[in-house]
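Showing chain A:
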Amino acid sequence: MTKKVTEAGSISRRRLLTTASAGAALAASPLGINLLQAQGAPIRIGMSMPQTGGLAGGGKPSLLGIEIWRDDVNAKGGLLGRKVELVVYDDKSSASETPAIYSKLIDVDKVDLLFAPYATVPTAPIMPLVKQRGLLLIGNFSFQVNSKVGHDMWFNNAPWGPADSWAASFLDIGQKAGGKSMALLSADQEFAQNLAKTAREVAGKRSLPVVFDQSYPPNTVEFSSIIRGLKATKPDIVYVASYPPDSAGILRAVNEIGIGGSVKLFGGGMVGLQFGSVMESMGSLLNGVVNYNSWLPEKSMYFDGTKAFFEKYTKRAVEAKVDPLGYYLAPFGYASGQLVEQAIKATNSLDQKGLAKYLRENTHQTIVGPIAFSPDGERKETAVLQAQFRGVTDKNIEQFRSSGKQVILFPDNLKSGELVAPFEAART
Partner candidate 1 sequence: MDLLLDAVVTGVLLGCFYGAVSLGLSVSFGLLDVPHVAHPAFLVLASYGVFIINEQYGIDPLIAGLLITPLFFVFGLIAYRLYYETFEKRGSDAGVRGIAFFFGVAFIIEVLIIIQFGVDQRAVTADYIGKSWRIADTRIPYRMLVAFAVAAALTIVLTLYLSRTFMGRAIRAVAQDQEALRLMGANPIRVKQWAFGIATAVLGIAGALLIIVAPVDPTLDRAYIGRTFCVVVMAGLGSMSGTLVAAIILGVAETIVTTMVGASWAPAISFAMLLGVLAVRPQGLFGRRS
Partner candidate 2 sequence: MTMAPEAPAPLLRIVSLTKRFGGFTAVDNVSVDIRPGERFGLIGPNGSGKTTLINCISGAFRTEPGTVLFRDEDITSLQPHMRTRRGIARSFQIPRPFRSMTVAENLMVALDFAAHEHVSVAQRRDTMMGILTQMGLASKANAAATQLSQVELRKMELARAMATHPKLLISDEAMAGLSSSEVDEVLDLLMSLASHDITIIMIEHIMQAVMRFSDRVMCLDAGKIIAMGTPSEVMANQRVQEAYLGT
């Protein structure tokens, strides 16, 4: 599994770490040894990752992606002639664990680079700390976590782009199909609420009436009555921001109760429909749903190294007991590694400021496509896919490996098909 590094002795020369004598005592690394090890000491990348708790289903494949990058880069001889090591701790999906973990990574482990944990909740508490220390942080699928903090050395690997682009692209598709009203159903949890907020704002700007707007609590078992209420408002566009356990429940209820002939477009922000086990168990229920994604096995999505990555991932996912498909997070974990790899090679140093400058000013080629950042550290342009499930059958996870099962409708440059509407028609 994760490789944990206990021996001290990194040669990082970051200003902030030269301050404390007691810190050095804890790390127990006399200067002399540091000098001796200078050439051989590995470059260490520290992070916490949710490996237990509610976010573990995303954290584990994400970590596997990063580990595959580590092995690839080490097979090529490492960076700056040094091996790359990962220092990974479990944050139990909780915000309250990460400040201590990142403090340990920075002050005791003295890692050379920091990656953020998967998702917004564990990331939010470390943003001020990292900003205060002036450290580079590669984000991992958190949403708008830097908007209030304003850290200029933050770079998110996620394809989100500008905050409202996600909702905007989905509503574009719906309005093009003739949608005149929107229903909004969201989970009462942070990510879903943030999505719902931007959706409300975008709908407001376009004077699109929101005819239904409800949040449901975590662990809701039965969505029948919610779906009935939604159906009664006869919306054209249904925007759903949900979490893995609920996404399945909502789709089941939609299938059982029906959603009405008015609906042209259904989906948008359903977390969970990207995970192999969920997709497998949902099977044909998925058909017709237009949902966001980050990577899909469509022709337009293969870049340099993508295919090789998934060959490795598919093999290793089995023994690691993680998502067998791993489209959603794993390649982006790999891309995080590619980002720092390119920056280190280009600047030929580990200087955090220099790396940040390089990342901000250039476009980077990764296995998930070219990445360029805007000043807030998010993608310049959104690369969130909106894709429609088509012709999915039951109990078959392998079908999702072939193209055409999830047809990309947005963005235009990656498009692989057209929307089939209305929703009910697309379900058969």
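In this text, a contact is a pair of C-beta atoms (placed from the backbone, for glycine too) under 8 Å apart; a residue touches a chain by one contact, two chains touch by 3 or more; residues count from 1.
For anyone wondering why these and not others, all candidates are chains of the complex that A comes from, given by their letters.
Quick caveat: nothing in here was measured; it's all calculated off a predicted structure.
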Touching chain, any copy counted, for chain A within the complex - options 1 or 2: 1
Of all residues in chain A, those that touch candidate 1 in their complex: 52-54, 56-57, 60, 188, 214-222, 224-226, 228-229, 232, 244-245, 248-249, 252-253, 255-258, 272, 275-278, 281-283, 285, 321-323, 394-395
